[in-house]
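With one protein chain withheld, the remaining protein chains of the complex are depicted in position.
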Amino acid sequence: MTIYLMCFILFLVGFYGVITKRDLVKIILSLAIMGYSTNLFLIIFAYRTGAHYPILEKGTSVTAMVDPLPQALVLTSIVIELGITALLVALAVRLYGKYKTFDITKIRRLLG
Amino acid sequence: MKSHDGMTLIVKTVTRLSVWLIILYGLYIILHGHLTPGGGFGGGVVIALAFLNVLLAFGHKFTGEWLKIPLLEKLESGSTLLFMLVGLLGIFYAGSFLANYIIKGSLYHLFSAGTIPLLNIIIGVKVAMSLFLVVWVMAAFKIEEEEEQ
Partner (left out) sequence: MILPLLIIVPLLTAFLITFIGGKKDTAAVILTLFAVTILLCMSLYSFIITGAQTQTYQMSAWAIPYGISLVLDPLSGFMMVMIAIISFTSALFSIQYIRHLQQDWKYYALFMLLLTGMNGVVMTGDIFNLFVFMEIALFAAFGLVAFGGKAEEYEAAFKYAVMGSVSSTIILFGIAVIYSATSSLTMSVIAQRLPLLDQKMVLWVGGLFMAGFGLKTAAMPFHAWLPDAHSSAPAPISSMLSGVLIKALGVYVLIRFFFNVLGAPRLFLTLFLVLGSISILVGVFLAIGQWDMKRLLAYHSISQIGYILLGLGLASPLAIFGAVFHMFNHALFKSLLFYNAGSVELALGTRNLKHLGNLSRILPVTSGTSMIASLSISGIPPFNGFFSKLVIIIAAIKTGHPVYALVAVVGSLLTLASFMKVQRYGFHGEKIIEKTVNKVGWSMNLAMICLAVLCLVTSALIIPGIREAIMDPVVNVITQKSQYLHVVMGR
């Protein structure tokens, strides 16, 4: 139970960062932390105590295995996060080119 | 633009030696994707990192001449088309998109698992190209920005 709670706290740390930070790069990093906490959550509930890693090898018999599906999901979500981080960084670079600042409070041409 | 012409001689020499080893390792991961951990995505990332090593060590100009960027762009979108071609052939041969229609072979062999190694190779090319091009493009518009100033 503690480990799930820690995971949720990590999620909240990321969320706190997204809400309160003013720097574009810090916002992107906070989003990444949120993503990592979710990935961690997926991995830890797939863990079975005393289980084998989910790969068939020559000469080993199939015993209890860790659930492999969440690991596949995590791989997919890592790819998606990679894409979104790249996109956000590209937007941040462009925004820096236009406004000459990373401070979100100074990037306010739209009303809200 | 001194800063973009690469790092010191030591770094360049080490990179020159190691880059092919890294690419080889990436290829190994891609080709054994259906037998061991890894596969198209992991191997593709390793190959992209080899290219990025060159970009970091030798700078923007050299990498642009060494790798043919338009060719990489074609490979990047072409590999997706190939992936879908393999998927569509599944409809014609086995009645379902992405169905595994090649003979599966026997377990633990390199040439087994039907279309999966094929798809792994395609994904590896796609991931390597797109990951490298993302960084390449971003590095390029940083330079543009500086030239404006």
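Before moving on, here are some points about what is shown:
Letters A and B mark the chains in the order given here, with residues in each chain numbered from 1 onward.
The criterion applied here is as follows: a residue touches a chain if its C-beta (ideal position, glycine included) is under 8 Å from a C-beta of that chain, and two chains touch if they have at least 3 such contacts.
Only a predicted model underlies this, so the values are computations on that prediction, with no experimental measurement involved.
Judged over the whole assembly, touch between the missing chain and the shown ones holds for A, B.
For the chain missing from the display, the contacting residue among B:G6, B:G26, B:G43 or B:G90 is B:G90, taking the whole complex into account. Within chain B, the residues in touch with the undisplayed chain are 73-74, 76-78, 80-81, 84, 87-88, 90-91, 94-100.
Contact residues of chain A toward the unshown chain are 11, 15, 18, 24, 27, 31, 34-35, 38, 41-42, 45, 69-70, 73, 76-77, 80-81, 83-84, 87-88, 91-92, 94-95, 98-99, 107-112.
Keep in mind that, in the parts below, only the chains that are shown with their structure count from here on.
Averaging C-alpha coordinates per chain places the centre of chain A 23 Å away from that of chain B. By the touch criterion stated above, chain A contacts chain B in their complex at residues 55-56, 58, 75, 79, 82, 86, 89-90, 93-94, 96-97.
Note for the complex: chain B touches chain A at residues 36-37, 41, 107-108, 131, 134, 137-138, 141-142, 145, 148.
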